[in-house]
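For this view, one protein chain was removed and the others were kept in their places.
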Amino acid sequence: MSRERPPLSGSPTLETAQPSGKLGDWLFAGIAWGCGIIVLLLILGIIAVMALGGSHALQVFGPGFLVHAVWNPVVNHYGAAAPVFGTLVTSFIGLLVAVPLAFGVAFFLTEMAPDWLSNPIGTAVELLAAVPSIIFGMWGFFVIVPVMAQDVQPALIDSIGHAPIIGRLFSGAPFGTGLLTGGLILAVMITPFIAAVMRDVFNSMPAVLKESAYGLGSTRWEVMRKVVLPWSRVAVSGGIMLGLGRALGETMAITFVIGNSNRIGASLFSPGNTIASLIALEFPESPAGSLKLSALLALGLILMVISFITLACSRLLLRELRV
Amino acid sequence: MSATVTQAASTRRVATDAGRARRRRLANLSATLLCAVATAIVLAALISILATLVSRGIGGLHLSTFTRMTSPPGSGGGLLNPIVGSIIQTLLAVLFGAPVGLLAGVFLAEFGTGSWVADVVRFVSDMLLSAPSILVGLFVYLILVGPVGHFSGFAGAMSLAILVIPIVVRTTEDMLRLVPTSMREAASALGAPRWKVVMLICVRAARRGIATGILLAVARVSGETAPLLFTSLGNLSWSVDLRAPMASLPVTIYQYAGSAYDDWVQLAWTAALLITAGVLIINIIARIGLGGRDST
Partner (left out) sequence: MRAALFALSAGIAGLLPLVPGTAHAVDITGAGSTFAAPIYGAWGAAAKSTLGIALNYQALGSGAGQNQVMARTVDFGASDAPVASAKLASNALLQFPTVIGGVVPIINLPGIAPNQLHLTGTVLAGLFDGDIATWNDRQIAALNPGVALPDIAVAPVHRADGSGTTFVFTSYLSKVSPGWKSNVGAATSISWPSGAGARGNDGVAAVVRNTRGGLGYVEYAFADKNHLTTVELKDAAGAFVAPDLESFSKAAAAADWGSAHEFAVDMLDTAGAGAWPIVSTTFVLLPINPKDPARGAAVIKFFDWAFTNGGDIAKQLQYVVLPPAVQASVRQAWSHVSGAPAAVR
């Protein structure tokens, strides 16, 4: 597909370069800059909404807001620790499962499967990426949660639940919902997202690079690991960031399966909450100007900070790798 | 290519180290197997989702579903107004969001290289990806609903457009960066102005990946409930007036799925089936359209 060289001669407009191109260039650059600035203004606007709205809660609770695992609307005491914990754990589980899966899919489709197989399967994977998140939530709640409750969680509790240290991760009541289920649903959601980007990236690689490696007798795996991956590292990380971004802010799918409890449990089975799902659940019942609404907006601000830190880390990481 | 040379080289290596060759073959085989398993898992998830939607949603799929408005429980309502509302709002969202996202992606890949503004824009665009959609809805509520004094389909479309932008920015930039510099240089050498080089050469070369990004964005926003609740609100009767509240499928699902009445619950599943089928069909059509022209 993309082994193709994009058609140069096919563009009839190329030869008609005129002085007017200057004005066109100037205009076009201006529009492109303008669109970049729009993106910047949008996020600043959203952050301003959260910062202004959330400042009341941050003033009332101070830095303790971050470490308190309390969410009690009756006495108006709020802390962010539980939803922050839930957000990080589910996104981590999601990425841990999704990245290898997505890589496997992309590798299978670009290097291993013959065309008659890779085209339909590739389309199917991209279709999974296109399934809206509320559908993942309904599917997770009605299909995955019962399986987790009746088969997976009891089996895990019986097998490794009694092991020292690690056993604590697999203990507790098998409600079916919880951090693990939330992470797995996230993984299913973001795998095709990441895989779609990886596949496009792998496909865009100039064929000559791969062919020379094959010509030298490399196996497919070696070509992937030593030629394709290093070449496409940056774009692949972009795809992973895309997936992580979706995981951090994912609302509806997670809300259905996470168990919706504002407590921090040691077990992967314990019900939890993420920032986005807590905001979605509580926002409609928060009176304007209330401390609760302010706390929810402050949570949104924290989510922005988390995604800021994640992004900054990944940028630094990429810089290291490049050297 | 110099096939004889490479063959000779590899033959020499295999001869000197048979054990290493076996190890390499084994690594290759297990990688192959694991990748096939990964693909099977992902396919199984898709099949399971579709099977669930079809088995629960098909029962509510009648002609009247497409010809009648939503109505109270027990009175044989349909989904006409939310279907039309969803189509209008999603289309508008893409119409506003995709060009902005595309051009911002062009800015990042072609114009902003090296400038700190581009670094900042790239960063905040990625942050926008993970902004909870309900807060995007709240933002739009504050600028487009509060001051105007009523909910509107336009506000709903705008909040979806904001969600479209960062996805398109990210994929556009990534795909443009993969277009070989030699192509840009060749076009510039022929005297083409910069904007033509970018739009006609680079964006064309990257169009498949960019289209993937736009389709992912459509998929994401077509199922969004949270940003619509406080912008387009929903409408129980027929309305395509962008200045008035407008119905949508996700909001209908949100309100019907949790209700006490069998026919409403059935319609919620049918709506879920319709959204998914609609998104999937758009994807397949777009893929055929884009893949068929000159890419393979």
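General observations
The letters A and B name the chains in turn, as written, and every chain counts its residues from 1.
Here, a residue touches a chain if its C-beta (ideal position, glycine included) is under 8 Å from a C-beta of that chain, and two chains touch if they have at least 3 such contacts.
Just so you know, these numbers come straight off a predicted model, no measurement behind them.
Per the touch definition above, the residue from A:Ser91, A:Thr110 or A:Thr177 contacting the chain not shown is A:Thr177.
Considering the whole complex, the residue from B:Pro193, B:Pro245 or B:Gly278 that touches the absent chain is B:Pro245.
Touching the missing chain, out of A:Pro73, A:Pro100 or A:Gly215, is residue A:Pro73.
Hidden from this view is one chain, which touches subunit A at 70-75, 141-142, 145-146, 149, 173, 175-177, 255-256, 259-262, 271, 281-288. Although one chain is not displayed, its contacts with subunit B can still be listed: residues 71-75, 88, 91-92, 94-95, 98-99, 145-146, 149-151, 203-204, 207, 210-211, 214, 229-230, 233-242, 244-245, 251, 255, 257-262, 265, 286, 289-290.
Keep this in mind: only the chains that are shown with their structure count from here on.
Subunit A and subunit B have centres, each the mean of its CA atoms, that are 14 Å apart. On the side of subunit A, the complex with subunit B involves touching residues 1-2, 4, 6-8, 10-11, 13-15, 17, 21-22, 24-25, 27-29, 31-40, 42-46, 49-50, 100-105, 107-109, 112, 121, 123-136, 138-139, 142-143, 188, 191-193, 195-197, 200-201, 204, 206, 211-212, 215-217, 219-222, 224, 234-235, 238-239, 241-242, 244-249, 251-252, 275-276, 279-280, 283-284, 297, 300, 303-304, 307-308, 311-312, 315.
Within the complex formed with subunit A, the residues of subunit B that make contact are 1, 3, 6-7, 9-10, 13-14, 24-25, 27-28, 31-32, 34-39, 41-43, 45-46, 48-49, 52-53, 56, 99-104, 106-108, 110-112, 117-118, 120-121, 123-136, 138-139, 142-143, 162, 165-167, 169-171, 173-175, 177-180, 183, 186-187, 190-196, 198-201, 204-205, 208-209, 212, 215-216, 218-220, 222-226, 229, 250, 253-254, 257, 269, 272, 275-276, 279-280, 283-284, 287, 291, 294-296.
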